[in-house]
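Note that one protein chain of the assembly has been removed; the remaining protein chains are unaltered in position.
== subunit A ==
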Amino acid sequence: SITGACRAIQKLTRVRVVDNSTLGNTPYHRPPKCIHVYNKTGVGKVGDKILLAIKGEKKKALIVGHKMPGPTMTPRFDSNNVVLIEDNGNPVGTRIKTPIPYTLRRREGEFSKVLAIARNFV
């Protein structure tokens, strides 16, 4: 694969879906790409919502980890991880095996359901 410079997630970044939903795990000839970041700046960090294009459909998702180094004491992952989400915030999948940063716990109100299905925390 072609790796570019490590910035956080913006439009047209290829992204790795991390939960066990069918939409995220069935193979397709094009990888899931970000088409919009719901942020004042177009750059998405951990805890931001984005719009993904997967299998010809649009789906919202939550960023759980990116390749860009963040503040010290926060983990930096080797791939841009994303969890599929509905419009009201409910996760599509039922389990998240990959580790999730503890910093997401700060926004317990919005992401409580996503944090509930997560197994490992880093």
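Following the convention adopted for this analysis, a contact is a pair of C-beta atoms (placed from the backbone, for glycine too) under 8 Å apart; a residue touches a chain by one contact, two chains touch by 3 or more; residues count from 1.
What we mean here is this: contacts and distances are computed from a predicted model.
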| item | value |
| --- | --- |
| Hidden chain of the complex, named as in its UniProt record, picked from "CIAO1 protein", "Large ribosomal subunit protein bL19m", "serine C-palmitoyltransferase" or "Integrator complex subunit 11" | "Large ribosomal subunit protein bL19m" |
| Candidates A:7, A:30, A:58 or A:105 - the one touching the absent chain | A:105 |
| Residue numbers in subunit A that touch the chain omitted from display | 2-3, 65, 69, 72-79, 81, 97-99, 102-103, 105-106, 120-122 |
